[in-house]
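Here it is, the structure, as structure tokens.
Shown here: the complex without one of its protein chains, the others still in place.
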Amino acid sequence: MIQMQHFLMMSAVIFVLGIYTVVTRKNVLGILLGTELVLNAAALNIVIFGFYGNQTIESSIYALFVIVLAAAEAAVALAVGLTLYQNFKTIDTTETRELKG
Amino acid sequence: MMTPMQDLAFAALSGIVIAAGCLIAFSRNLVYSAFALLGAFVGVAGYFVLLGADFVAVIQLLVYIGGIMVLYLFAVLMTSGIGDVTLTNRSIATKASAPLCIVLIILLGKLIYTTEWYVAAEPTEIAPTTAAIGNALLTEYLLPFELASVLLLGTLVGTVALARRGVKVIKKS
Amino acid sequence: MHFFLENIWVIPLAPLIGFLINGLGCFLRLPYVKSRKFVHFVACTAIFVAFVFAVGVFFDLLGMDPAHRSFTKTLYPWISIGSLEANVAFLADPLSAVMMLIITGVGFLIHVYSIGYMHEDPGFARFFTYLNLFCFAMLLLVMGDNIFMLFIGWEGVGLCSYLLIGFWYEHKPNAVAGMKAFIVNRIGDFAFLIGLFLLFWFLYQQGHPTVAFSGIQENVHLLEGAKVGGISLLALVGILLFIGATGKSAQIPLYVWLPDAMAGPTPVSALIHAATMVTAGIYMIGRLNFVYSLAPEALVVVATVGALTALFAATIGFAQNDIKKVLAYSTVSQLGYMFLGMGTGAYTAGIFHLMTHAFFKACLFLGSGSVILGMHHEQDMRRMGGLKKYMPVTYMTFLLATIAIAGIFPFAGFFSKDEILWKTFESGGHQYWYYVLWGMGVLGAMGTAFYMFRAVAMTFFGKLGERAHEIAPNEVEEDEHGPHQHEHHTPHESPKSMTFALVVLAILSVVGGLVGIPYALGHFFHIPNFFEEWLAPVFAGAHGEGHGAHHDVPVIEYMLMVFSVAIALATSALAVYIYTKRKDLPARFVTRFPRLHRLVHEKYYVDEIYQVLVVNNLLRINQLLALFDQKVVDGFVNFAGTVVRFSSKVAGFTDNRWVDGFVNLVGNSISFAGASLRKAQTGLVQNYLYIAVAGVIALMIWRLL
Amino acid sequence: MDKLPLLTIITFAPILGMIAISLIPKEKKNAIRWSALLATLPSLLGAVKIFMDFDRTTKAMQFIEGPLNWIPSFNIQYHLGIDGISVTMVILTALISTICIIASWNIEKQLKGYFILFLLLETGMMGTFVAIDFFLFFIFWELMLLPMYFLIGIWGGPRREYAAIKFFLYTMAGSVLILLVMLALYFYSDGHTFNMIALQDQSLHQGPLSSHTFRMALWWGLFIGFAIKVPVFPFHTWLPDAHVEAPTAISVILAGVLLKMGTYGFLRFNYQILPDITVDMIQVIAVLGVINIIYGALCAMAQTDFKKLIAYSSVSHMGFVLLGMASFTSEGLNGAVLQMFNHGTITAQLFLIVGIIYDRAHHRDINGFGGLATTMPRYAVWTTLAFFAAIGLPGLSGFISEVLIFLGSFKTWPWLTTIAVSSVVLTAGYMLWTLQRVYLGKTQEKYKDFPDITRREAFCLLPLAVIVIILGVWPRPILSMMEVSLNALNQSLVPYGAHVASGLGF
Partner (left out) sequence: MEILNNQDSLWYFLPESVLILTFVVILLFDLPENWSKNRLLAPIVATIGTVLFLALSFYTQQFPEAITFHGMIINDAFTDFFRLFAGLTALITIFLSLKSKEVAQVRAEYWALLVGITLGIPMLAASNNLLMIYLALELISILSYILVGYLHNTKTSSEAAVKYVLYGATASGVMIYGLSLIFGVTGTLNAIEIRQFLISNPAEQLALFIGLLMTLAGFGYKISMVPFHMWAPDVYQGAPTPVTAFLSVGPKAAGFAILLRFIYTALTQDQGGVYVPLKYIDISTLMAVFALATMTLGNFVALQQTNIKRFLAYSSIAHAGYMLMAAAALNTEALRGVIFYMISYLIMNMGAFAVAIAVINDSGSEELSAFKGLGNRGRKGALAAVAMTLFMVSLTGLPPTVGFVGKFYLFSAVIEAKIYWLAVLGVLNSVVSLYYYAKIIKYMYFEEAKEQKPFALTGFSFPSLIVGLAAATVFFGIFWNALSYLTEISAHLLM
């Protein structure tokens, strides 16, 4: 029998994989993929809690907003990444490090 | 509350999600990672279905796969050059990050299995949610809904502004 | 009405006015100071007025009932805080009257003498300014009715002494000598203050906090038996105050400044370092006799130190060639006698010797000044000789004063010195230690007679410059003006203003002792001991004043008198003999005992010992502390930074961020922390996120623990 | 208004002058100088009036202004007044400020800014001494920092930046502690007040304020805050640097007025608001005082920089104040406050004197001088007077305060005082040694043409010297102003065991 905890665990795995991606990838796009995983894990979590606990529609709505905002964020991120590429001719974060210290 | 069929589906979906997730996290080729994201989204969409959030699942497929994935692939190719075959996606600081993530997952596991979650007495009946969502968005969730529209409008304009000029610059150079 | 007593404030005021007129004139370069006549007229008049008033006070007192010869004139409250009440008030009693007379009288003579002596000096007006100031301070010292007034004068004379020793300040040793005098005196003051505080607070404890002499006299008996850490309070107070006196009055161990003080002009040596200032310590003990009388332990200390100094300084006198140095050590020695007298409780004798000493020592110093001037600023006795014929007046007065100091009957010195020795001997009856002291005193007296006549012989007898060959070529010739190029001039007698003073003082040296003819001699002629009777009210109750013994003169007193006169005569004659007839003897002595001679000649190396033990160590401590201040205290907070800086160097992190101005208090460590944290800001967003996640995880774990 | 708001006038008149000066074009240098002088005169005249009118028979606050509500929500009031503890400081501030304006006459660099900042500084100093409201006090206290920072940092010597920031950091570190204590006193006192007088009422100290540990913490906060200003060993290291680098007039202000704020703070806050802890901790003050005295004197002796020497002598002399305060005797306390005044006048002279020679020789190496008494005789006279005043020669003002302090503290701390009294030797040592090295001896060729002290320079020294002499022979006028207040303060400590501490303990 699958229980709530199994779903949550899967969500946690996705979350952690996202975090891992975020903190290890050199490529801007690679990092972005990680953030998508993190956001998706969160959305999944909310739906899980909605299904097992709250049982109202608000969990679905919350998940919807998360998805939509993630999309918006992704769009902005990609646009910004593009300007980065135009300035640096690369999107490798280790080579775009003018700001530090 | 879950049928064996659903258990099976859960197992399959979990397999997909973990495989895709690992590919995203560990693959050295950016295109593989980008495509693996597709798998992860599909898997999560499947979870949504299992959890009775049918509308969310659909939106997940539409927005992510129809919108974001394509965007990603575009970006991958635009930033790397279409003819460029070495779309590397190397990692740094893996040695430091791996223990971090292992600790994190252990902590989350402990959390998940020790917390007394807010659980309803009766299992939820799986029913279509679309109508209810539409209703809620125009009543209780009107404000977030409207605010989201402002946000999306701003995003749209801003993204265009950034990208449009970017193209111009390219033309000049 | 006692006009002079009521207006006693005129006595210190007159020299003060003189000081102000000349001082402001000098400072503002007013035209009148260019006139030397005006300057010395002002200065001498000022001190003369004071003298006249002092005489007036004397007679006013004389007209009063002997038992109540004390008068206090309070001008205004000076410090009155809490239980401390110190007034600006003058006390006129027999003791202070004597002191006033000495100061104004001898002072006046020395003023007059200085007109001639300083005639050619560019600092003429300055000199008289200081001299007036000194008289003012000295008068305050002896006239104040409380310890604080005494202390003003005490320090004031120190200041003047400092200024006058360093009068020719362009020559560095003079300036250093002045400094030395002041600082050594301060060491004494340190003890003096502590003694004063002890006395004050213990009186406070008894309910009578006071600093006025009369108050202390009334209440001091309450402190009998009081103890501080097992020591009798009064003895402690007495000793501490006496340490103050050893500074001012140049006793062991603080006498070292006085010989150096001879760097000042000779009239200064006469006035300050012979007649008046250095006797302040004796005066102080006399003034506080009621304290000392209750503290026999303190008296023993005083007497012992006095006797030791008397002997010790006398021996140094043997080997000095500088005429002023000889007189200086002689002064130290004579002051020792006075303390010996005070220490045996024979206050009258001590004060008596103070007075006679003022006469003959002033005379001697002035005489030496006259010689120096006559010899064109030559102080080395080896270059002198045979001056008798060039400077007859000086010779005569010097000789008379020498006889007086040697204690030959019936000159002034005989009466006073013999009184002291007799009292000491007499005290031996109570405490055998005093016999030892008496022995030292006698030895010292012999020494005094010897070196004084040696000086007379070397200076006035024989031929001019007959010993010049004894001067080693490497000896630096210095006089009060600094390194001196020796030129041969014919010696000449000094001007009238100087000889006048000499003559008057010589006369006083001869007859001055007659006011205090001891009962043992006086009762044959029914001449009372005027001096003792005069001072009796002041020292009434002091246990050493044996009034009762008057009717029963022990035979031994006569024997001792004869004995001392005899040895004085003998040693004098010996000295004259050796230094006129057997001129080879001293040289043979030197070759025979070179080390001993060297030891004595170099004043037992006391200065050098002090230098090594005290001054050098102090300077070293200072340097260390200054270093400590720079390196440790200031660097304490930097310390962490320094350690960190070292480790950062190891880490290969040595860019000039460190040098870039972060040598501050919180500085290095903070900036290191900042720099490290800054290094964490790698510019990689992955790392930023890593840190964020790690932070969250760390807090989770913190929570779980 | 029936009465002239005297304290407000003396405090804020410099601000008016500041505004006036800022309107004068910077080319008109003399106009700026005279306006600055003019701006300090109201304070000076006010101080004279205070001196005349001050009621010497009461310990209560006088010339009270306010309380006007300033920030009602925090019960912060504009409330001025002076009593015997502060009145001498007000007079000193007014006097020293005026003198320093004159002493600054030869400043050429950015004259306008200099005087603007200077006047701001004066307001800060004055306000610190006249404020009754703790918050107001703190504002004035902090107000001084910035002008001082600039005055050292712009017009100072070669290492001015270092010295300025060091001063700034140290003092601010102290003042933030004071701020915290102020807040704690406010919040935990019954009735939430910043009024210093009200806070003295121990019955208002409730809640945590009645806990001994907490009071101890507050006491230490105040103590360290003020100790940095005094400066008490080991917080003193800013002082030599600041003094050495600051321009003459600023050194004078620094030594003459600013240092006193620390000891004033002790008396006003530690002693009056937390008397029980003060009695408990009195050993600390006494021991630190003695360390200051001896340590400062020894360090002074080791210096070759004339100004640094004077700076360390300040450390030593401020130690006297601490020792006197720790005495719990009327003599000691009065001596301490008198010493604050006297140190102000005497050290001001010393710094002016150093400034005079620095203006001519452009260095301050003691060993590099010699024989100045010959070329500059009048200057040497001034110096001698000031030096002997610092040595504590009887007849000059320094003696009175020193002897009162020693006398007073001897009762309570015989051994410590004995150690401290040895400073009479050390002080004489370094002072006279300096005098000898700089002024006496042979004149050096390069100093032959130095002009003697000018009229302006002498004019700065004159009032100070006159005060030093007058107070030396007649200290009554100043002592009488402080006596009643300080005796009352001393009495107020008795219930907390001050009388036990001040026995003749051997």
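As written, the chains take the letters A, B, C and D, and residue 1 is the first residue of each chain.
Convention: a contact is a pair of C-beta atoms (placed from the backbone, for glycine too) under 8 Å apart; a residue touches a chain by one contact, two chains touch by 3 or more.
Model, not experiment: these values are computed from the prediction.
Though it is not drawn, the left-out chain touches A, B, C, D in the full complex. From the options B:M5, B:A127 or B:V150, the residue with contact to the chain not on display is B:V150. Contact with the chain not shown here comes from a single listed residue; of D:A39, D:L111, D:L177 or D:L464, that residue is D:L177.
Within subunit B, the residues in touch with the undisplayed chain are 107-108, 110-112, 114-118, 139-144, 147-148, 150-151, 153-155, 157-159, 161-162, 165-166, 169.
Seen across the whole complex, the unshown chain contacts subunit A at 8, 15, 18-19, 22, 28, 31-32, 34-35, 38-39, 41-43, 45-46, 48-49, 53-54, 58-59, 61-62, 65-66, 69-70, 72-73, 76-77, 79-81, 83-84, 86-88, 93, 96-101. Where subunit D meets the missing chain, the touching residues are 70-74, 110, 138-139, 142-143, 145-146, 149-150, 153-154, 160-161, 164-165, 168-169, 172-173, 176-177, 179-180, 183-184, 186-187, 208, 217.
Throughout what follows, only the chains that are shown with their structure count from here on.
The most centrally placed chain, judged by C-alpha centroids, is D. Interface comparison, C-D versus A-C: the higher count of C-beta contacts falls to C-D. Using CA-based centroids throughout, the chain positioned farthest away from subunit C is B.
Averaging C-alpha coordinates per chain places the centre of subunit A 94 Å away from that of subunit C. Chain centres here are Cα means. That of subunit A falls 6 Å from that of subunit B. Averaging C-alpha coordinates per chain places the centre of subunit B 70 Å away from that of subunit D. Counting partner chains per residue, subunit D shows two or more touched chains at no residue at all.
Multi-chain contact residues of subunit C, defined as those touching 2 or more other chains: 684, 686-687, 690, 693.
Contact between chains, as defined at the top, is found for A-B, A-C, B-C, C-D. By the touch criterion stated above, subunit A contacts subunit B in their complex at residues 1-2, 4-10, 12-21, 23-27, 29-30, 32-34, 36-37, 40, 43-44, 47-55, 57-61, 63-65, 67-72, 74-76, 78-83, 85-86, 91, 94. The touching residues of subunit C, counted against subunit B in their complex, run 684, 686-687, 690, 693-694, 697, 700-701, 704. By the touch criterion given at the top, residues 161-162, 165-166, 169-170, 233-234, 236-237, 240, 295, 298-299, 301-303, 329-331, 334-335, 371, 373-374, 378, 381, 384, 388, 393-395, 399-400, 403-404, 406-408, 410-411, 414, 417-418, 421-422, 424-425, 428-429, 432-433, 435-436, 439-443, 473-476, 479, 483, 487, 504, 506 of subunit D touch subunit C in their complex.
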